[in-house]
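Worksheet: one structure, shown below.
The complex is shown incomplete by one protein chain, all other protein chains being positioned as in the whole.
Labels for the chains are A and B, by order of writing; each one numbers its residues from 1.
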Amino acid sequence: MADKIRVEALSAWFGNNPALHDINIGIPEKSVTAIIGPSGCGKSTFIRCLNRLHEEVAGASSRGIVLLDGEDIYAPGVDPVLLRRRMGMVFQKPNPFPTMSIMENVAAGALLNGRMKRSEVAETAEKYLRLAALWDEVKDKLHKPGVSLSGGQQQRLCIARALAVEPEVLLADEPASALDPISTAKVEDLFMELKERYTIVVVTHNMSQAARISDRTAFFLSGKLVEYDKTADMFTNPSHKETEDYVTGRFG
Amino acid sequence: MAAASILLVAALVVYELVSRSSPTFDAFGFAFLAGRRWDPVSEVYGALPFIWGTFYTSVLALLLALPVSLGVAVFLTELAPRWLKGPIGFLIELLAAIPSLVYGLWGLFVLAPIMQATVQPFLAKYDYLPFFTGYPLGLGIMTASVIVAIMIIPTISSISRDVMYTVPETQREGGLALGMTRWEVVSKVVIPYSRSGILGSVILGFGRALGETMAVTMVIGNTPKISLSLFEPGYTISSVLANEFAEAVGKLHVSALIELGLILFVISIIMNSMAKLLLWRMNRYSAGTRL
Partner (left out) sequence: MKSGGLHYARRRYTGHAMMALSLLAALAAVSLLFWILGYVFIKGFAGISLDFFTKLPTPVGVAGGGLANAIAGSIIVVGMAGAMAVPVGVATAVYLSEYGRGPFASAVRFVSDVLSGVPAIVAGIVAYAVVVTAMGRFSAFSGSVSLALLMLPIIIRSSEEMFQTVPDSLREASLALGIPRWKTVLKVVVKTASGGLVTGIMLAVARVGGEAAPLLFTAFSNSFWSFRPDQPIATLPVQIFNYAISPYDDWHEKAWAAALLLIFMVLILNVAAKLYARRRTH
C-alpha cells in the first residue's frame, strides 16, 4: 500500500521547549495507524502537526516536511484552511457545538466548504450519522442540541461531523479515553469499518486498544520516534528495549 | 448588622421615590406617561417627550456602539498579539473612567461644531428620510447619541471580551479542524457560544445609556420635542432633572420631576437585573457543558 502521508525530519516546539525531534515516518493509506507512548511524549503534538493545528497555539512552531499524496503541506502558499478539509480530526473530549442541534452539528463543516447546499442538510446528516453508527439512536431527536447526548454518542457525533467534510484522512487524538467501555468498543468498531475508505491515525495511551484496531503502530518517547512496525510484530517482538519496557507495562 | 443597612437604603430609595411622586400621580395618573406637554408655568406635566428622548438616544447609541464594541472584543480575543492585549484593553477601560462631564465638554465644544459643519450638512442631502429633516444645529439627538455611544463602548466590549475569553479552546480547535477560517471560527463558534453574555453586556450598556446625564445635557439642546429627526434637539429624563430640579418651585413641579426619576429608576433596575441574570446564566452554561 502506498504511503498517504510521509513525514520527513519533522521537529516542533512550544516556544523554546522542544516537543518533537526529527520524526521520519510513512503512514499507509486506508489503514489504521496507532501512535502510542507515555504522557508528554509528543504524540498529540505529532498529529496536530499533520493538520497544522499545532501552529495555532501561541508561540508554537515547527520545521520539516509533511507530504500528503506527495505534496508538502508546509510549503509556502499552502492554506491550512484548505488542508484541513482533507484531514478530519476528532478530539479527546468530544466537542460538539452547544448552540447547534445534532443535525446542524453534522452539517457544520460541510456547509462551509461549499460541498453542500442548505437543502441537502437533512440528507447529509443522515448519511454520515449512519456512517458513524449513530443514526438509529438519534434519528428521532435530530433537532435536540448536540450536547444533550451521552459522552459516547457525542464522540460519534463528532466523528460524523468530521466525516461530513469528506476528508481523506481521519486523525483521532485519544478519541475514547473519556468514554465508558461500551462506547469505546463502538468507536473502535467504527474505526475498523472506516479504514476501508479512510486513512486513520489514532493516538492512544491504551495499548490493548492499539493492538486491537491498528495495522501499524508507532512508539514515541520524549519527542522521538523510537519504533514503528506492524502492530503484531511490535507487540510480540519489539526491537528496542524502551518499546519492550513500555508495552510490558514497566513504565508509562 | 451593617449589611442590613444596604437593604434599608434600597427600601428608602424606593419609598422616597414613590411617595414623593404621588402628588403628580394623583393629579395625572397614568396619563402622565403619555402626556406630551411639559409646562411648569401652567402646571401641566407630561412625561412622553422625555421618555422618547431617553429611549431614542439610547437606542441610537446602542446601534452605533454595538459594531465597534464587538469589533474591539474580537480584536482583543482573536487578533491581537499577546503583548498588545493588556495595554489596549487598559486603554479601552480608561474610556470608561472619563467622567460624563468631560465627555460633555468635549461634545459641546468639539463634536457639536464638527457635526454642524460637516457631518450633518452631508446627511441633510438625504432629507427624504425622516431622520435627516430639519436644520443642522450640531446640538441635538445625533450628537448626544454619538457621545453616549462612545461612553458605552467600554462596557459592552470589556464584558464581551471576558465572555469570549472563556470559550474553551477545544471548541475553537473543533472549528479549525473542520476547515473554518479564523473569522468563521469567531462568527460560527465563539460568538454563538458567548451570545448570552454578549446580550447581557448589551443590555447593561443600554441601561447605562439610559441614565447618562451630564454628557447628554450639554449637547442635546434641551427642548422637549418628539421627532424622528436626528438633527432636532431633544430632552431626556436625566437632562430635565439636571436642568430643572434645582430651581423647581411648587410641589407639583418637584413631584413631577421625582416621578420622572422614578420611571428612570425602574427602567434602570429592570435592565440591570436582566443583564445580570443573563451573565449569571452564561457562567453556569459554560461550566455545565464541561463533561
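One rule holds in what follows: a residue touches a chain if its C-beta (ideal position, glycine included) is under 8 Å from a C-beta of that chain, and two chains touch if they have at least 3 such contacts.
Computed from a prediction, not measured in an experiment: that's the story for all the values here.
Q: Shown chains touched by the missing chain?
A: Per the touch rule above, the missing chain touches A, B.
Q: Kindly state which of the options B:Leu62, B:Met115 or B:Ile150 is in contact with the chain not pictured.
A: Missing-chain contact among the listed residues: B:Ile150.
Q: Given that one chain is not shown, which residue among A:Ile73, A:Met89 or A:Ala125 touches it?
A: Once the missing chain is taken into account, the touching residue is A:Ile73.
Q: To test your reading of the contact rule: which positions on chain B touch the chain that is missing from view?
A: Counting only chain B, the missing chain is touched by 1-7, 9-10, 12-13, 16-17, 20, 67-72, 74-76, 78-80, 88, 90-95, 97-106, 108-110, 150, 153, 157, 181-184, 186-187, 204, 207, 210-214, 217-218, 238, 241-242, 245-246, 257-258, 261, 264-265, 268-269, 271-273, 276.
Q: Touching residues of chain A against the unshown chain: what are they?
A: On the chain A side, contact with the omitted chain comes from 68, 71, 73, 77-79, 81-83, 86, 112-114.
Rule of thumb we're sticking to: only the chains that are shown with their structure count from here on.
Q: Could you grab the centroid distance between chain A and chain B? Build each centroid from C-alpha atoms only and quote it in angstrom.
A: 48
Q: Along chain B, where are the residues that touch chain A in the complex?
A: 82, 168, 170-171, 173-181, 184, 188-189, 192-193, 195, 285, 289, 291
Q: Hey, which residues of chain A end up touching chain B in the complex?
A: Within the complex, chain A contacts chain B at residues 51, 53, 56, 58, 81-82, 84-85, 87-89, 91, 93-95, 97-100, 108-109, 112-113, 147, 151, 154, 158, 161-162, 165, 178.
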